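Take this structure, written in structure tokens, and hold onto it; I'll ask about it next.
For this view, one protein chain was removed and the others were kept in their places.
Here is subunit A:
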Amino acid sequence: MNWLTNLVRPKIRNLVPKKDVPENLWVKCPSCEHMLFRKDVEKSSMVCSRCGHHMRLPARKRLEMLFDGGNYTEIQLPVPAPDPLKFKDLKKYPDRLKDAQTKTGEKDALIVAHGWLAGMPVVVAAFNFDFMGGSMGVAVGEGLVQAAEVAVQQRAALIVIPASGGARMQEGILSLMQMARSTVAVQRVREARLPYIVLLTDPTTGGVTASFAMLGDVTLSEPGAVIGFAGARVIENTIRQKLPEGFQRAEYLRDHGMVDLVVHRKDIKSTIARIISIMTHRDAPSELAPAYLSTVEETDSPLPLPPPGDPEAAARADGRPADPSDEVSEDDEGPEDPTQHGDK
């Protein structure tokens, strides 16, 4: 039997088309390491059905999720200066850029688009972490400046979704200056009295956090996202102590007063829509059911509840989730599959 296996197996393997290789059918959750069926995870916007972990998303996926019908107009950003410093470490910067461009199919780490969100005009600037760690160089800074300009021109809200390790070292001091440039961009939107919403995603660190990302009128974050200024390793080396549980996670920042609201991915669009509609004195977007807090302690995503006055609502005001589909039965091992009540 052995000779047969050895001879025949490799040949069969070669015949199987690449896309059917199990790695593509299944996704391993980076948090709980559970193997998930790719189709299911994609349906739940890459949230693990077992542990609720929010996996990283490419920028275009973010745009699709936010804009009505997934339709948006991309703003053509200038091509970045190839290599202002003629920077070379183990690799030349232009080579790193080219690799990132090939890998992602994008010109740089930021995509800017405008369109409609729940019928309201918005400009969205979304980072691609896959592009050199979402690092901010001149091109990204320019993208943020242009995003702000378009928002002001169109009287639209500006939504920025960082996913970035910070400044792009290969652009040296020019990348540091993007902290100032992006801050001026935010100031323009602020002075035009337009909403500026930041949705922090995993990870948002360094010079990106220490500039436009922390200047939102409202700062939202996805659950579990790593958000901080200094890297955890740098801190550990400095203080020579173990870091506290949950350090630099979204919930930790919320509990320390740095993030307004931690929002489950399925609720992001509706939450942003509610915020912008109230800030801009618009009626509630018609497609959204009103949301109610289940308790005053509830600081995360508002849950859809029956209107107050419903006798059952009072009974549930003790903090238990009121929507039966939100109940977690005793024998469940983890939170329920969020796709069951996603706002699709």
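Convention: a residue touches a chain if its C-beta (ideal position, glycine included) is under 8 Å from a C-beta of that chain, and two chains touch if they have at least 3 such contacts; residues count from 1.
Quick note on the criterion: contacts and distances are computed from a predicted model.
> Determine which name in "Aspartyl/glutamyl-tRNA(Asn/Gln) amidotransferase subunit B", "ABC transporter permease", "Acetyl-coenzyme A carboxylase carboxyl transferase subunit alpha" or "Molybdopterin-dependent oxidoreductase" the UniProt entry assigns to the undisplayed chain of the complex.
"Acetyl-coenzyme A carboxylase carboxyl transferase subunit alpha"
> One chain isn't shown here. Among A:S31, A:Q101, A:Q187 or A:T280, which residue touches it?
In the full complex, the listed residue that touches the missing chain is A:Q187.
> Can you tell me which of A:S49, A:T209 or A:S277 touches the chain that was removed from the display?
Once the missing chain is taken into account, the touching residue is A:T209.
> Among A:I75, A:M120, A:V152 or A:I235, which one is in touch with the chain left out?
Result: among the candidates, A:I235 touches the missing chain.
> For review purposes, identify every residue of subunit A that touches the missing chain, sorted by number.
78-81, 84-85, 87-90, 137-139, 141-142, 145, 167, 169, 171-181, 183-184, 186-187, 206-207, 209-215, 227-231, 234-235, 238-239, 241, 243-244, 247-248, 252-253, 256-258
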